[in-house]
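One structure, as structure tokens, below. Some questions next.
The other protein chains are all here in position, but one chain of the complex has been omitted.
Let's turn to subunit A:
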Amino acid sequence: MKSESRLLIGAMVMLGFAASALVVIPYVQVANVAPTSGMKPYTSTELRGREQYISNGCLYCHSQQPRAASLAPDAKRGWGRASVAGDYAFDTPHLLGTMRTGPDLLNIGARQPSVQWHLGHLYQPRAYVPGSIMPSYPYLFVIKAQAEPGDVVVHLPEGNAPAGKVVVATPEAQELVSYLLSLDRTHTVREQES
């Protein structure tokens, strides 16, 4: 090899092949796909909760892409049908995830619609799921001697709240839960979309 320009042009052509396969063609094919029927854009509270989901790194342990029955028993675990591109029409950035240290969350809002469960579970996951290795998030809560008007008090299972105190959810915790509850892609998918 005697010519550096031929080398670099060749190298860029190679990268161009890769970029057209993995970036350009998908952009043409799915970037502007229509939302699946029945989906609504996120509310501003839910979007702020989504920011909490990102900033606390939830996506590193939870995927948001149930797989088809031919590949994995995701549906049997109650995680929902295999997702399609239209399910993510409102998702920027995408949060598909790569790990299932914890369960898939694309339909957690349908599977567990209780605000109190989610708040308590964020405060101390092991109070609800023995053996869970999810971190607890005490910094999303305030411990008070007494609840004040307007406070959202978390009702924890016996023995998990600090003695004589109440656990109050911060706005961040409430927003995060409202995002989790919005995760519901159980509406049916038309044949041509699947």
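A few remarks follow.
Please note the rule applied: a residue touches a chain if its C-beta (ideal position, glycine included) is under 8 Å from a C-beta of that chain, and two chains touch if they have at least 3 such contacts; residues count from 1.
One rule holds in what follows: contacts and distances are computed from a predicted model.
For the omitted chain of this complex, the UniProt record lists the protein as "Membrane protein", which is one of "Membrane protein", "ABC transporter permease", "Fe-S cluster assembly ATPase SufC" or "Dihydroorotate dehydrogenase". Of the listed residues A:C58, A:L105, A:L119 or A:L183, the one in contact with the hidden chain in the full complex is A:C58.
Mapped onto subunit A, the footprint of the missing chain covers residues 1-2, 4, 6-8, 10-15, 17-19, 21-23, 25-27, 29-33, 54-61, 63, 65, 67-68, 71-73, 76-77, 82-85, 87-89, 91-103, 125-126, 129, 131-139.
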